[in-house]
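What follows is a structure written as C-alpha cells; I'll ask about it next.
Yeah, one chain of the complex is gone here, protein chain that is, but the others are all in their spots.
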Amino acid sequence: MKLIVAIIRPEKLNEVLEALFRAEVRGLTISAAQGHGGETEQVETYRGTTVKMELSPKIRLDIGVSDHFVEPTVQAILSAARTGEVGDGKIFVLPVERVYRIRTGERDEAAVTPVA
Amino acid sequence: MKLIVAIIRPEKLNEVLEALFRAEVRGLTISAAQGHGGETEQVETYRGTTVKMELSPKIRLDIGVSDHFVEPTVQAILSAARTGEVGDGKIFVLPVERVYRIRTGERDEAAVTPVA
Amino acid sequence: MKLIVAIIRPEKLNEVLEALFRAEVRGLTISAAQGHGGETEQVETYRGTTVKMELSPKIRLDIGVSDHFVEPTVQAILSAARTGEVGDGKIFVLPVERVYRIRTGERDEAAVTPVA
Amino acid sequence: MSEGAVAWMLVATALVLLMTPALGFFYGGLVRSKNALNTMMMSFGAAAVVGLSWALIGYSLAFSSGLPIVGDFSHAFLRGVGLEPNGAIPHVLFMCFQGTFAIITAALISGALVERMRFGPYLLFLALWAVLIYAPIAHWVWGGGWLAELGALDFAGGTVVHINAGIAAVVGALVLGKRLDYGRQAILPHNIPLTLLGAMLLWLGWFGFNAGSALAANEIAGLAFANTMLAPMATGLVWMILDLLRDGKATAVGLATAIVVGLVAITPAAGFVSPLSAIALGALAAFPSYFALLWRARTRLDDSLDVFAAHGVGGLSGALLTGVFAQKSWNGVADGLLFGNPMQVVIQVVAILAVIAYTAIGTFVILRAIGLVTALRVSEKAERLGLDVAEHGEQAYTSGEGAVLLLPTGRGSEAGVRGEAALKRVGGSA
Amino acid sequence: MSEGAVAWMLVATALVLLMTPALGFFYGGLVRSKNALNTMMMSFGAAAVVGLSWALIGYSLAFSSGLPIVGDFSHAFLRGVGLEPNGAIPHVLFMCFQGTFAIITAALISGALVERMRFGPYLLFLALWAVLIYAPIAHWVWGGGWLAELGALDFAGGTVVHINAGIAAVVGALVLGKRLDYGRQAILPHNIPLTLLGAMLLWLGWFGFNAGSALAANEIAGLAFANTMLAPMATGLVWMILDLLRDGKATAVGLATAIVVGLVAITPAAGFVSPLSAIALGALAAFPSYFALLWRARTRLDDSLDVFAAHGVGGLSGALLTGVFAQKSWNGVADGLLFGNPMQVVIQVVAILAVIAYTAIGTFVILRAIGLVTALRVSEKAERLGLDVAEHGEQAYTSGEGAVLLLPTGRGSEAGVRGEAALKRVGGSA
Partner (left out) sequence: MSEGAVAWMLVATALVLLMTPALGFFYGGLVRSKNALNTMMMSFGAAAVVGLSWALIGYSLAFSSGLPIVGDFSHAFLRGVGLEPNGAIPHVLFMCFQGTFAIITAALISGALVERMRFGPYLLFLALWAVLIYAPIAHWVWGGGWLAELGALDFAGGTVVHINAGIAAVVGALVLGKRLDYGRQAILPHNIPLTLLGAMLLWLGWFGFNAGSALAANEIAGLAFANTMLAPMATGLVWMILDLLRDGKATAVGLATAIVVGLVAITPAAGFVSPLSAIALGALAAFPSYFALLWRARTRLDDSLDVFAAHGVGGLSGALLTGVFAQKSWNGVADGLLFGNPMQVVIQVVAILAVIAYTAIGTFVILRAIGLVTALRVSEKAERLGLDVAEHGEQAYTSGEGAVLLLPTGRGSEAGVRGEAALKRVGGSA
C-alpha cells in the first residue's frame, strides 16, 4: 500500500481527475495548498505597500493505492498535470503500513477496493 | 512512531475529537479537504450551467502517535466516524522516522507526550 | 528522500520561510490547518451560545528533501518557528519512496534539485 | 396630495422594501455556510410571494372598511386602488407602503425556521400567513378595526409587526421541531460581516418604516426619525455594557442584535414619545431582550435566530413602554402612564394579548394544515448536507474544484467520457 | 421648480448612481474569485469614465435640441447647464440624473466581457460608447429625437438602456471571443451572497430609475413605483416555479436573475400601465428570458453573465408588452394593443429594430477600432492567473501568507535578505 501525494496546479485539477478516473483510480482526497518553487513571484500593491507573493495556489491530492496501482496513478498524474512550465508540481510516493475503510472497518487492499 | 492520517465526514469531527480525547490522544492537526469516492454526486445548477460536484467536503486529521497508541487511535476513529453509509472515509497509518516538538526541540516519544 | 511535515504557528510562517530559504530549501508546499495540543482554549460567545474553541489556526508545511538536507531543514524550522510557548507545533519526518517532478518527469534527487 | 409627502413616501416605501433582503443578510450571516443561501432565499422569496398575495388580497382585507375584525374584498385584485389621493399620497403608493410591512413581518418569522424547513411549503406558509394572520391584525390597528377604536397606540408596528412575528416564530419553531444539531453541536454564525451589513441596512430601512408611518413629510415624521435614530443607540450602549459585565467582551453579534432590539422597541412609540423618552425607552428595552436571549439558548426551544427574544420581547417592551412614555404635547394624540394616563397601559396590554392569541392559534393552524398536505421539514440527510445544496442546488461560496460540466451538448464530451469510465470501472482504488 | 420634485429627484439620482456599483457586486459574485475585483472594477471604473464623458460631451449630444438623430454641442462642457429649472428641477440635477443612466447602461455591457478583457481598453471603449452610441439613442427617445416624434413609448429605458446594452453585450462577446475555459470547465459563481447583495441594491436603485423617470413627485411617480415593486415579484415567482418544474430546486442565482429581468421588463412600461398589468407583464417576461438563458449556455456565445438573456431579451419583452398593456386612463399618454391601439406595438417594433441596428453596428465598429490600436484581450497567461492579479495587482481575498514586503526602505531589510539568499542559491530542495 502506498500513499501518493501530488501537488498540482489548480487549473489542472479537472484534467487530472479525468485521467485518474480513466486509470480506474476512484478514491482520492484533495485539499487547497500554496506552493513555493521556481515560479516567478507576483508583485502586488496595496496602497503604499508593495509585496511579493512567494506562494502560488496549488492543489494537493492524497491517493491511497495498492502497490500495482502506483505506476498507473503516477503516470496519469504526470501526463495530465504537465504544462511544461515551471511550477507544475511534484509527486511523492509514501509507504503506508495500514489502511482502513471507516465504513466497514476493512483493512488494507480491501479498504481501497471500490465497492460496486 | 506513526502518523495516522484519517479522512472523515465534517459532521463527524466533533464526535471523533471526543473519542480521541477519551482515548488519551491529545495532540492532532486537522485540515479541510474534499474527497471523491463512492458517494453519490451532487448536481448543481447555476443559470444555464449544470454541474456534477465530484468532490464532497471532508476533514483530514493528522495524528502523530507512538507505536502502542496506533491501535487505540485507529479504533477511536473507526467507531466515532462511522455512519455506515458510503463516504465515511479512510484511515492511513504511515511510518514516521522522527518527530520533533518545536517548542523544546525534544525528539520522538518525548515529542508527542503531553506536558501535563 | 524524506518528506518533512511541519506544523507551525501562522504568525511564524514568514520567519520560517526566511530560514528555509537561507538553508537553501527552495521548494515547499504549505496549507492551512488547525491544531489541538496543550494550548489554552479560546472561549467565544455568540448570543446565548458559549463555545470553547478546541482548535487553533496552524500552518502545515510539506517539504520533500534529499536525505542530507533533512537535518538543515529541520534545524531551520526548529529555530525559526520557536516561541517557547505551548503550541509551537511539531515536525514529522516521513520516508518517501519516490519523488517525481511533474514538469519533466524526473525522479527522486533530480526532482527536488532546483533548476537554476 | 402633497409633493413633499409623495417624495418622502416614495423613498420610505423603497427603504422598507429594502429591509426584507437586508434581513436576509442579517439572518444569513448567523447560520452555517451550508444554509446561507436558503436563509437568504427565505427573505428574498418572501418579497415575491407576500408582495403578490398582499397586492391581490391582503391589502383589501386590511385596509378596506369591512368589519371591526377584518376588511372585505372591495379592494381585492387592486380594484379601486388608483392614482387618487389616500391622505397625502396616491392610493397605489399607500398600498405599496403597507405591502412592504406585510413582507418584512412575514420574513421575520423565517429566523425561527432556518436550517430545516422545506422551501416550497415555507413560501406557501408565508403567502397564507400574510393574508390570514397579518392582514386582519393590520386591520384591527391601522385599518380602522377594533383596536384602533379602543385607542391602542402602535405607531409603526410593535404589535402588528413585531409581537406578531415573534409569536408566530415561537409557534413555527415548536411545530417544526429543533434542528438535529441543536444543543448537540455548536452552531456558529458563518459570516458576521453579513450580519452587520444586514443590521446597517435594517436601520436605514427602519427610518422609512417609522418616519414613513407619519405618511407625510412633517414634524411627526421628524420626531419619529429622531426617535428611530436615538433609541437603538441607547439599546446598543446598554447591551455592550451588559456584555462587558458578563464576560468582559462586547460582541459584534450582540451590538447588531441590540440595534435591532432598539429599533423594534421604538417602533410602536416612534411618533408618540419625546426624543429623551426614546433614549430611555431604548435603554430599558435592552434588558428583557438581553436576558431572554440568554435564557432561550438554554431551553429546548430552537427559535434558531431568536426572533422571539428580539422581536417578540422587544415588541412587548416597546408596546408597553409606549403606554408609559406617550406624551400628548409631542404627538397631539394621547398621554401615557408617566404623563397621567395609566389607562393607556391597560389598552396596550389588551392589544398585546389579542395579537398574541390570534397569531399563536392562527399560525399553528396554518402550519399544521400545510403539514397535512406535505412535509414541512427536509429529510435528515438534506439537513446534514445543508439546505443550499439540498433545496436550491447551489452553494453560497464555491471554488469550482471538482465540478464537471453536464449537458452542454455539442461542446466536448466530458460527461460522456466520465460515463464511459464509470462503465469500465472494474477494480482499482476507492 | 418644486421643492417636492427636487427632494425626490435628488434621491432618485443618488439611487440610480448606486445601481452601477451594485451591478459590480451582482456581476462580481457570479465570476470566479480570481476575477472578482476586475469584474467589480468594470462597474466602479464605468462610473468614473462614463460619468465624465457624459458631463463633458454626452449630455449635450443627447439633450440639446440639434437634429432628430443627434443633439449638438451647445451644452458641451456643461455650458448652459446651471441652476435654472429644467422641468421641475434644476438643470444641473437633470443632467446628473440622465448621466446615471448612461453610466449604468455602459456598465451593463461588462457582463459579456468579464474574465478576459484588458482594463484600459475597456475603459476607453465605455467612454466612446457612451458618447457615440448611448447619447444618440437617448436623444432619439428622450431628447426630442425621431423616435419620440414617432410616439415610441419608453418610460425609463427599455430600448435606450436594456436592449441597447444587451445587443452591445452580444457584439462585445463575439468580438472578444470566448474565455479559454468556457465550455471546457465549469465556471461557477464564487460568492452568491454578493450577487444577492447586488440584486437587492439594484432593485432599490431601480425605484429611482423608474419612479424618478417621472421627473416629479406625483401620481405617475407613484404608479411607476408600484409597478417597479410588483413586476419583479411576479417574475420572481414564475421563475421559481419554472426552476422547481425543471429540477425541483428554486435557485438563488435564479431568483436574483428573475428580479433583474422583471425590473428590466417593467422599465419601459413603468409609468404607462396599471399595477395589475405590471404583475401580468412581470410574469410573462419571465418566460423568454428563462429559456434564453438555458439556450445561451449551450451555444458557443460566451455572453458570460447573460447580459443578452437578462437585459436584451428582458428589454424586448418589456418594450413589446408596453405596446400591449399601455393604458391612457392611467398614464394620460397612449393606449396599447389591449386597449384598442394595435399601432403602438408597431411603433415599439420600429424603435426596437432601430436601436438594435444602430448599437450592433456602432459597438462593433468601436471595438474593432480600439482593437486596431491595442489588444482587447489579456494574454492567455493572465487569463489563467486571473485578472485581479494580472490587471490590478491585487487579490480580492488574501490571508497575507507568504507575502513579503518590498521597498519600504529604512525599515528592516527582508527584501535584501531574500535577494542575498537567491544569489547564494546553489543546490538543495526545489
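Residue numbering begins at 1 within each chain, and the chains themselves are lettered A, B, C, D and E in the order written.
Note that a residue touches a chain if its C-beta (ideal position, glycine included) is under 8 Å from a C-beta of that chain, and two chains touch if they have at least 3 such contacts.
Quick caveat, the model's predicted, so the values are computed rather than measured.
**Student:** Relative to the complete complex, which of the depicted chains are touched by the chain excluded from display?
**Tutor:** Counting the whole assembly, the omitted chain is in touch with A, B, C, D, E.
**Student:** Which one touches the absent chain: E:Gly99, E:Gly262, E:Gly282 or E:Gly362?
**Tutor:** E:Gly99
**Student:** Which residue from D:Glu3, D:Glu115 or D:Asp303 sits in contact with the chain not drawn here?
**Tutor:** D:Glu3
**Student:** If the hidden chain were put back, which of D:His139, D:His190, D:His311 or D:His392 would touch it?
**Tutor:** Residue touching the chain left out of view: D:His190.
**Student:** Under the stated touch rule, tell me which residues of subunit C contact the chain that is not displayed.
**Tutor:** 11, 14, 34, 36-38, 42-46, 48-55
**Student:** In the whole complex, what residues of subunit A lie against the chain that is missing from view?
**Tutor:** That gives, for subunit A, the contact residues 43-49, 51.
**Student:** In the whole complex, what residues of subunit E lie against the chain that is missing from view?
**Tutor:** Given the touch definition above, subunit E has residues 1-8, 10-11, 13-14, 17-18, 21-22, 24-25, 28, 36-37, 40-41, 44-45, 47-49, 51-52, 55, 77-78, 81-83, 89-90, 92-93, 95-96, 99, 119-120, 123, 191, 194, 197, 217, 388, 391-400, 403-405, 407-412, 414 touching the missing chain.
By our rule, only the chains that are shown with their structure count from here on.
**Student:** Tell me the fewest steps from subunit B to subunit C, where a step is a jump to a chain it touches.
**Tutor:** When the steps are counted carefully, the minimum from subunit B to subunit C is 1.
**Student:** Determine, using the mean of C-alpha atoms as each chain's centre, which chain is farthest from subunit A.
**Tutor:** Farthest by centroid: D.
**Student:** Can you give the whole-Å distance between the Cα centres of subunit C and subunit D?
**Tutor:** 48
**Student:** Find the geometric centre of each of subunit B and subunit D from their Cα atoms only, then give the gap between the two centres in Å, rounded to an integer.
**Tutor:** 42
**Student:** Touching two or more other chains, which residues of subunit E qualify?
**Tutor:** 185-189, 247, 249, 251, 253, 297-298, 401-402, 404, 430
**Student:** Going through subunit C residue by residue, note those that touch at least 2 other chains and give them in order.
**Tutor:** Answer for subunit C, listing residues that touch two or more other chains: 17, 26-28, 30-32, 64, 94-95, 112, 114-115.
**Student:** Taking chains as nodes and touches as edges, what kind of graph is this: line, ring, star, complete or other?
**Tutor:** Per interface graph, the chains form a complete graph.
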